[in-house]
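Notes follow once the structure below has been shown.
Every protein chain except one is present and positioned as in the full complex.
Chain IDs A, B and C follow the sequence of writing; residue 1 opens each chain.
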Amino acid sequence: MSDTTMTARYVPNRLNNRAHRVLRSWEALLLVVAVGVFVLNSFASPYFLNVWNLSDATYNFTEKGMIAFAMALLIISGEIDLSVASIIALASTAMGLAAQYGAGTPELVMIGLTVGLLCGAFNAFFVTVLGLPSIVVTIGTMSLFRGISYIVLGDGAYGGYPDSFAWFGQGYIYWVFTAEIAIFAVIAVIYGVVLHKTNFGRAVYAIGNNPTGALFSGIRVQRVKFILFLLTGLMSGVAAICLTSRLGSTRPSIAAGMELSVVTMVVLGGINILGGSGSIPGVVIAAFVMGLVTFGLGLLNVPGIVMSIFIGLLLIGVIALPRLWLMIAAKKRSA
Amino acid sequence: MTDHATPVVSMDAITKTFPGVKALDAVQLDLYAGQVTALVGENGAGKSTTVKILTGIYFPDGGTIRIDGEPVTFANANAAADAGITAIHQETVLFDELSVAENIFIGHAPRTRWGLIDKAAMQRAASKLLHDIGATFDPRALLRNLGIANKHLVAVARALSVDARVVIMDEPTAALSHKEIEELYELVETLKKQGKAILFISHKFDEIFRIADRYTVFRDGGLVGTGLISEINEDALIQLMVGRTVDHIFPQRTPNVAEDVLQVVGYAHPTEFADINFTLKRGEILGFYGLVGAGRSEFMQSLFGITKPSKGVCKINGSIRVIRSPADAVANGIVYVPEDRGKQGTIIGLPIFQNITLPSLGRTSKSGFLRLVEEFKLAREYSERLDLRAASLDQDVGNLSGGNQQKVVIAKWLATQPQVIILDEPTKGIDIGSKAAVHEFMAELAAQGLSVIMVSSEIPEVIGMSDRVIVMRDGRIEAELEGDALSPETLVRHAAGISATLMEEA
Amino acid sequence: MVLRHIPIREAILGAAILVLLGVVSTRYSGFIAPANLANVFNDTAPLIILALGQMVVILTRCIDLSVAANLALTGMVVAMLNVAMPGLPIPVILAIAILLGAVMGAINGLLVWKLAIPPIVVTLGTMTIFRGIIFLISEGKWINAHEMSAAFTGFSRAAFLGLPVLSWIAIVTVIVFGMMMSRTALGRSIFAVGGNPHAAVYTGINVGKTQFLAFVLSGALAGLTGYLWVARYAVAYVDIARGFELEVVAACVIGGISIAGGIGSVGGAVLGALFLGVVKNALPVVNISPFWQLAISGSAILIAVAFNARAGRSQGRVILKSAEGSV
Partner (left out) sequence: EDNMRIALVVKALGIGFFEAAAKGAEEAATELGGVEIIYTGPTDTTAEGQIEVINALIAQNVDAIAISANDTDALVPALKKAMSRGITVISWDSGVASDGRQMHLNPSSNPLIGNMIIKLAADHLPDGGDVAVLSATATATNQNIWIDEMNKVTGEYSGINVVATVYGDDLADKSYREAQGLMASYPNLKAIIAPTTVGIVAAAQAVTDAGKIGEINVTGLALPSEMAGHIESGASKSFAIWNPIDLGYAATMIAYNLAKGTATAEAGKSIPMGRMGEVALDGNSEGAMADPFVYDASNIDAFKSIF
């Protein structure tokens, strides 16, 4: 080309080095909060620094966390699933029903996962095939799925799960490490790898930032979204297995209100609720923060409803404070 | 002479910085009553930013705006309108769910005694405005039911609904067809006669020399020259703008056309297009000309798997291929550079390198796992080939100027090593320097054996670049022109559906 | 043609409500007696009022999940005020309720406007915070009927022209909102902000401020409803109207308010609320097992949404001359 008067400009790969980016990240901020809460807790209660107690405390977030990872991907892609807690109810009901007919642990696990997948597919159908907004669809299926549990169970309860089934929610794999925390960790790693290290994860980010642009770039947008709903359903199934196993019984009201905790965890983890950005490590730290806060306040016998004020403040505060700080800093500079 | 008159509006040492970009650096701009000032500059020179500052959308970081010599500040768009400045913006700033009249008057609707909106008065005023600019549709119609050209007329009517002394037009002709452009020129003349000061932004030089009285040139956010149009010629203006000379001639090509690559037989869609038949040869540049709304983009998008055709067959290298999605199209070597860069072309929010590698991840990755090193390698290769200007490859593509975004989109598709590349209005809204580069590049691609389909509404580009031209009208192929048959007259005639005899009479 | 286009969705929904009434009346004929219908309307009045507030918020591309908590907190505060100062006249109570609700709405609005925090996050947070505050101020105690003054509980059910004041307040709210949405600058800018926020800036509309005002409106209505609710049911405690926010959103969605903003109407929101109201009131009287209720209302939402999407799907452009007549 006629580029005589102009030297081609060199474009570097990256503007900032890795350390620089990590230090400025949401995850770093959240980690500071987590460490802060941990330290505060150890001062506030003499019972906090005890491995067995901490091990018990993990139940406060493990099941929610499992779903939160799948939900994180879904939210990054610009969708949401508010029916997860109801999927748990339906999957648990199905498992309970099967247990009444003498199903063994492997069958129960299969049933829990299958019902989760089916519910995910049902949501996915409305969102990807009929093109309806997911928040609305899943508000509907939230009532529908739990409603089916009520139809099946009424005012009854299912119990009588096989003894071996108790492992998922009550077992330990090694020393203080529970089966649930192990499942949580495995899922975290899998989702971290899928989101951050694979083509699929890249597609999820692309769709979240610009679904039309992603479609025009040759990404099968609807298929990816379908898979994400399936995954969320599947994770709800896994959580249903763990929760049912932990409770040893099923009622239709199981896991009521859990969807909001899951969304809170995801948002606290730095996932942009509008889609397009966020990371799995962020969600992992957020899970620990929420677990630590609720357990710490529990040790101080703070009533649950007051605890929820803290979670609400945390949710808004963690997002608001840095922005406020930037705003004030900008004001100072211009003044 | 007018030079001694006080400008109606003058911008003095205006500076505006965005995170990472100095969009305007102490620029100066004066607009005079009854004169058209053309603002020219490369993509990203800061033209639209200037418009947004003048209309109260952005607040400048430094400098003064004066109206009749008095310093003013605009808190928001209404303040600027109250001061008599109105604009037709580069982006469409209209509301699909509101009626035409409401679109025109939103923010300054006539009120009844009770402070409620006076719908009747508003519709009357809207009717009159629309009538004055030659629009024929009902002001009560919902905007979403209008075509793109009519929407543009609504935007014009909105700008005129303010009793303004200054009218700004940011690339007003980019979406218009020949006839509508002529009407717009007439409107500019009328406004001039009414003594309004006009700021006109365009990348089309014929246009500038036809209607402007003065020019102001920006380069990289700074002022590089200003003066009377009558005292400058095209080459000098381009040199000011780009900072170097640009051969404004289309690249010379020796078509070494070979076998058929793509054959389209009987493509049809229930409402958008019908009976599309043509073949594309290896190494050829095939132009698609037509008026805006002729259905070219619709057809191209169906070839790319976005909209599904109701019938028709597509053969690639002689064998029939079914294309149900863009992913299928890419797999079959067909790629599409869309017209709407912001929405369809780039993925704003992702860094440049990820935009470029998005459709090529299959090659840069290993069994589904990303390999960043390979990605950067690929992105670097193609961004260097296209002379991309950016701070770094991991910068958000949204921070690039329009022209550089277009380069990212083209790089993204070239990296997939396609057989057929469809470029939909590839130089729309692109400055003359980059435009020449794109033309050069297209020629290079064709020479390397890539087949190019170029959709364009610019006659010089169509004639200068294409080996063959297909003209579309109302969703059908009207003519296929080649060699000597390829002239501006024949193109316009077929595109508008005027028979040869009528044309001669006219 | 404008007139022909908009109300089609409302007409269908209206027809659906009539069909529903018809079906219910075959099982229980008393249901469509005017007195009972007036009852159903009065029952649905809080939902209608809240749905109008939510509509305004959704139109600006936001969502307010804190309405039910706002309602409960305002209700508790005015009930406690009534206990402390039984002589406080009702207009003052009304003013306090509206003001308090508006202040809570303003908190949401400010966080959305000034700090640009996504509305769903803000209101998810304030929802739990408001509920918690009720617990803190009431120490978990109930305020019961005998502790409230007769004027306090009597206001919402005093009959006027055959309808309780609660119903009249809903009717007035509908009229005021109808006027506001179609004939005021604020109403039109609410549509503009949701339809195309980017363009709204160019027309001098302050997007954030409009969203802020939408939250204030929604909050004020929630506050108003808070007093009416507590007066009507003559009891205030932490948990009143828990989960009601989703019902309010569902009413809007059924009424064709697009969750993506910019599309919707006052008529739609009202009909959506009435639809849910009729379903909820009909289920107990037609002897459907209570265990079926949840599933039925979930299905109603899904069907309504699928239907609305179909009715609202744009035809796209028609380029082919031959195709023009056929579409």
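The working rule: contacts are C-beta pairs under 8 Å (C-beta built on N, C-alpha and C of every residue); 3 or more make two chains touch, one makes a residue touch a chain.
Keep in mind the model is a prediction, meaning the values are calculated, not measured.
Within the full complex, the chain left out of the display contacts the shown chains A, C. The hidden chain makes contact, of the residues C:Trp142, C:Trp168 or C:Phe307, with C:Trp142. One chain of the complex is left out; on chain A, the residues touching it are 45, 47-48, 50, 52-53, 56-57, 59-60, 150, 154-155, 157, 159, 166, 169-170, 243, 246-249, 251-258, 294-295, 298-299, 301, 303-305, 307-308. In the full complex, chain C touches the omitted chain through residues 28, 30-31, 36, 39, 43, 46, 135, 138-142, 144-148, 157, 229, 232-235, 237-242, 244, 280-281, 283-285, 287, 290-291.
Following the convention adopted for this analysis, only the chains that are shown with their structure count from here on.
Centroid distances built from C-alpha atoms place B farthest away from chain C. Put simply, the C-alpha centre of chain A and that of chain C have 30 angstrom between them. Annotation for chain A: no residues touch 2 or more other chains. Within the complex formed with chain B, the chain A residues making contact are 1-6, 8-9, 11-15, 197-202, 205-206, 208-210, 212-220, 276-277.
By the touch rule above, chain C contacts chain A in their complex via residues 63, 111, 114-118, 120-122, 124-129, 131-133, 135-136, 238, 246, 249-250, 253, 258-260, 289, 291-299, 301-302, 305-306, 309. Contact residues of chain C toward chain B in the complex are 1-2, 5, 179, 182-185, 188-189, 191-192, 195-196, 198-206, 262-263, 314-323, 327.
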